[in-house]
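Have a look at the structure that comes next, please.
Heads up, this is only part of the complex; the chains shown haven't been moved.
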Amino acid sequence: MTSSPTLIFKRPDAMSENVTHYCPGCTHGVIHRLVAESLDELGLRDRAVGVAPVGCSVLIYNYFNVDFLEAPHGRAPALATGFKRVRPDMIVFTYQGDGDLASIGMGEIVHAANRGEKFTTIFVNNAIYGMTGGQMAPTTMPNQRTTTSPAGRDVNKAGFPIRMSEMLSTLKTPSYIARVGVFTPMHIINAKKAIKKAFRLQMEGKCFSMVEVLSTCPTNWGINPIESTKWVKTDMEPYFPLGVFSDPERGDD
Amino acid sequence: MAKRLMKGNEAIGEAAIAAGAPNYFAYPITPQSEVAEYLCWRLPEVDGVFVQAESEVAVGNMLFGASASGKRVFTTSSSPGISLMQETISYMAGAHLPVVFVNIMRGGPGLGGILPAQSDYFQATKGGGHGDYRIIVLAPSSVQEAVDMMLWAFDLAEKYLTPVMLIGDGMIGQMMESVEFPDKYREENNPDEIEWALTGAKGRKARICKSLFLNPEQLEENSFLLAEKYKKIKKAERRCELYNVKDDNKIIITSYGTMARICQTAIDELEGEGVSVGLFRPITLFPYPEEELYAEGSKKNIKCVLSVEMSTGQMVEDVERIMKGKKKIDFFGRTGGVVPSPDEVKDKVRKILRIKK
Amino acid sequence: MAQQNEVVFAGFGGQGIMTAGQLLAYTAMEEGKHVCWIPSYGPEMRGGTANCTVVVSDKRIGSPIINHPYSACVFNRPSLEKFGGLIKKDGLLLINSSLIDVSSERDDLTEYLIPVNDIAVKVGNPKVANIIMLAAYIEMTGIIKFKSLKNMLTKKLGKKKDLLEINYSALEEGRKLAKKLVK
Amino acid sequence: MPGVRIDKNYCKGCELCVHACPMHILEMSKDINLKGYYYAKLKEPTKCIGCQICAITCPDVAIDVHTHGSQFILFEY
């Protein structure tokens, strides 16, 4: 203990010092950190602009040292399109929940992806509307109980959960689309790689990029954080398989 | 610059370029699709941005994003399309962002028709979206005025950090008139010189462009800030035009946009018949030139203030409010795409004055 | 010439109705006049009819919509039916007698029959019927100078020499006929 | 020798780090922090291998990892 120790893991520069308002164990926080680390490592913080959604992460701008715009519910991809088109030299990303992106914002994300807008979307799929108190989302699992599906999601009336990554990757316009998880340390490490790649592709002006992250909502799922990560593995992952669905560097379209 | 004969829709597009706002996001809708059809080839010539969006909801939100960059941005649409932008207009007002909307109004409600109307007065001037906000509303009555007001609209939007809406009817968009543009087009803004623009948090604290204030005191503060802004606008930016206003006027007509021109023709013809009528044409609909109207309308010689609109009667409510019961208020309107003729206006005036033809 | 002149050009799509109106408007503007050109747009356009109104004035123009124009140039029968009755008393009506075999039946108008399609075919291009009509109209009203219109055509068609020649001829033919008719 | 530092005022007591640590050397404290949460703490500092897994797992970025010489590299991050 004579020479001073080196920090090998610390709060990324792109993150602010604020304590988040997220519930204990909510993995929104992990995903925030992965985004911040990616910006730092690629040297993008200075020219990044984030677009916050409406959802639990609406206050994301309090946790970053990055310029931020706050979008109407679901419309972040349109704001990002507008910004990036007039400032193609900047790095633009949206951070959106599943209610935000897959429900009210369906039109905006499909069309931004289809036009091949050169921004990055971090899509946090926690199978529920967190902020408004746990209503059913388009991504809610079959039979999952929520405040608006008290007997469980009835697929005969509400249909099956929408797999956004699969759907968007059917578009012919080139894109990078991957689904990752943050429910074990190893998954977090892989999630980081995907997010960083998404930003790198944007940096290189390549394509639209989206990383869907399976996330937890212990509060509205009504189970504790550890159980929540397990539920992602056992209940969500089989339906929402992890992987890369579209990659301009893989040569598929 | 030399005079050019131009369609209103195209002139509006060119004017935005002249105003240093070659950044256009839009969705097609009659009767203003020519703006996009003009700008889709014209903007690339000036390195501008042209995006045909997937919907008017997306248009509004693209503008929202683009405006936050500090550059000047705008769209054009028509009535139903403007309705779809109301949530976003409220957001942009709340976030203090400049932007210019052009509404080439058509007959409504609903899908309505595609012919000229002025039935979006309420929506534009009272705020069709939610919450305590207003927007500046300008009403040109000629193609040249549309051009001049586009230039002014961007300046106002930036001066007050607020959405500005130019409302014209289908005629303004479709007609060709001679028009002049400034000799020197304005340069585009340099975002780095704009203190509220999102330019990347390099060497400064991060900037946040938002309308959420979870703490009610802060939200109230923002609303009071907005109210303060509107007060300033009301004080400084009222504009109107008087036509044939004289001491022997029996009636003052209030009318705006192309409708006011039709009234002018009626007034000229009435003058020929020895009937003296003045025209009060608000150029800014918000802020409404209230003092000015009250001053003219309450003069001794005036018997009646007559609001003439291409609607079933919307501005007339403001006229009533402003005139404070001082004079009889009357209304004449055709709507749904029917454009009243000068003759109809004359008939109405004669009826009020009980003049047999 | 009156302080303000209004003319409606009306026919079906493809007859160069809009162009004729615009040419008049451009030329009048070059001559320093106030002008306003306005098309009818809307559902009836689908039916294949087309019309536009041009107002030329020495002072600022009031209403851009003219319910009762001073004059009209009608190119087909439906247009005659639509506008024949609307023209102001003592106004002017030019009828394309190549396609219209009736008249307005109004006795409070000056009315001329001009077979513009036939003349156009003679001149060598059926598409210049609109120019012939315009030339005749100008000759009759003096609303703009013939020379200005010619210059405008030269400006607009400068690069297409062949077309220009035919248009010149159309202008001349229109003028000639007008002179003959008015006398 | 590697080690971690848990900022107890960021900690929300979710226990994810405790669950994740391969050396099982984290535990929840009996005290609460300012926000009322029982926070995580290192019970056996000497056993820490500096693998960063706890820090990577923590949703509240409450954990720093430092080293002083050797450290296990379990993965590229």
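For clarity, chains are labelled A, B, C and D in written order, and residue numbers in each chain start from 1.
What we mean here is this: a residue touches a chain if its C-beta (ideal position, glycine included) is under 8 Å from a C-beta of that chain, and two chains touch if they have at least 3 such contacts.
These numbers were taken from a predicted model, which means no experiment stands behind them.
Asker: For a test of your reading: one copy of every chain kind is shown, so what is the whole-complex stoichiometry in these labels?
Answerer: A x2, B x2, C x2, D x2
By our rule, only the chains that are shown with their structure count from here on.
Asker: Quick one: chain A and chain B, Cα centre-to-centre, how many Å?
Answerer: Roughly 40 Å separates the two chain centres.
Asker: Calculate how many whole Å lie between the centre of chain B and the centre of chain D, each centre taken as the average of the chain's C-alpha atoms.
Answerer: Chain centroid spacing, chain B to chain D, equals 60 Å.
Asker: Approximately how many whole Å separate the CA-defined centres of chain A and chain C?
Answerer: 63
Asker: Mind pulling the residue numbers of chain A that touch at least two other chains?
Answerer: Answer for chain A, listing residues that touch two or more other chains: there are none.
Asker: Can you tell me which positions in chain D touch chain A when the two form their complex?
Answerer: Residues 1-3, 9-10, 12-16, 19-20, 35, 37, 50, 52-53, 55-61, 63-68, 71, 75-77 of chain D touch chain A in their complex.
Asker: Hey, which residues of chain B end up touching chain A in the complex?
Answerer: 23, 25, 49, 51, 53-55, 57-69, 71, 73, 87-88, 91, 95, 191, 198-202, 205-212
Asker: Across the complex, what residues on chain C touch chain B?
Answerer: Interface residues on chain C, with respect to chain B: 22, 25-26, 29, 34-39, 41-43, 61-65, 67-68.
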